[in-house]
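On to chain A.
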Amino acid sequence: MGGVSTSHVLLGLLAAGSRHGYDLKRAHDERLPRARPLAFGQVYATLGRLQRDGLVAAAGQDRAAGPDRTTYALTDPGRAALDEWLSTVEPPMPYVASTLFTKVVVALLVADVDRARSYLIAQRGAHSARLRELTAAKADPAATLSDVIAADFAIDHLDADLRWLRATLDRVADWHREVHP
Partner candidate 1 sequence: MTQLQARGVVRAYGPTPALRGVTLDVAEGEIVAVTGPSGCGKSTLLHCLAGILRPDAGEVTWRGHRIDTWSEAARSRLRRTEFGVLFQFGQLVAELTAAENVSLPLLLAGTGRREARTAALTWLERFGVAELADVRPGELSGGQQQRCATARALVTEPRVLFADEPTGALDTLTGEQVLTQLVRLAREQHTSVVLITHEPRIAAYADREIMLRDGLVDHTGLGLDVPLAGGAR
Partner candidate 2 sequence: MRPGTLVRLALAGTRTDTARVVLTALSALLATLAGLAALTVLAIDKPPGDAWTESEQYRNALLREPGLRGGTAFALLMLTIPVLALAGQCARLGAPARDRRLAALRLAGATPGQVTRLAVLETGVAALLGTLAGLGLHLGGREILHRPDAQGRLALPTDVLPSTGAIAAVVLGLPVLAALATALMLRTVTASPLGVSRRAPRERGPRPWAGILIGVGVASFAAVRPVAYRFDGNDEVLGWLVPLLFVAGALAAMIGVVIGTGWISYTCGRLLRRYARRPPALLAAGRLMADPWAGSRTFAALLAAVIFGAGAAALRAYFVTQDQLQRAQSQLAGADGGADPFYLSTMDLVDAAVAVAILIAAGGLMVALVEGIVARRRAYAALVATGVPRGTLSRSVAWQALTPAVPAILLALAVGELLGRGLFPRAATGGSSAQVCNATAALCDDPATRERYTRIVETPGAERVPDVPLEHLAWLGAGATVAVLVTVGVGLLFLRVSIALDELRTA
């Protein structure tokens, strides 16, 4: 899913005008401040794939800057693909699958309640620490709205995870009895 998103982000960034690869990487990191930073290799690989599918086209080369500085532009099929992607709704959590959830289940299967509980507690500690970090970043007077909104997204998810962790800690003994009757 991540790869698909990267190509759509690049298409979106090109919708405002043609850019070369380095620009695209910088704009990506600025607009999605707390996303995993994009590697140059990934930018060029994705652009190559998009060019192959006819969604972007090379629009010229900045000679002074060397061969890597090819400028790319959005093609009409590319615009159509972007439109289609934007007008579809993401399925809301089609599968309950997360490493966090899976790990607790496995811990209960292979070990006892204490193992599962200590994992939950450790995870809660890590979640709390991260939540505190993001809250501090968000409260920083220098934070831009992009920073705040990105932090909010993560805070809300961590908050939900923490509630789940707390409730599951209270239920883990009963749960274990259900798994090992």
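Heads up, the rule we're going with is that a residue touches a chain if its C-beta (ideal position, glycine included) is under 8 Å from a C-beta of that chain, and two chains touch if they have at least 3 such contacts; residues count from 1.
Candidates were picked such that all candidates are chains of the complex that A comes from, given by their letters.
Everything numeric here is computed off the predicted structure, so don't read it as measured data.
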{"item": "Candidate from 1 or 2 that touches chain A, complex-wide", "value": "1"}
{"item": "Parts of chain A lying in touch with candidate 1, wherever the complex brings them together", "value": "99, 118, 121-122, 124-132, 134-135, 139, 141, 155-156, 158-159, 162-163, 166"}
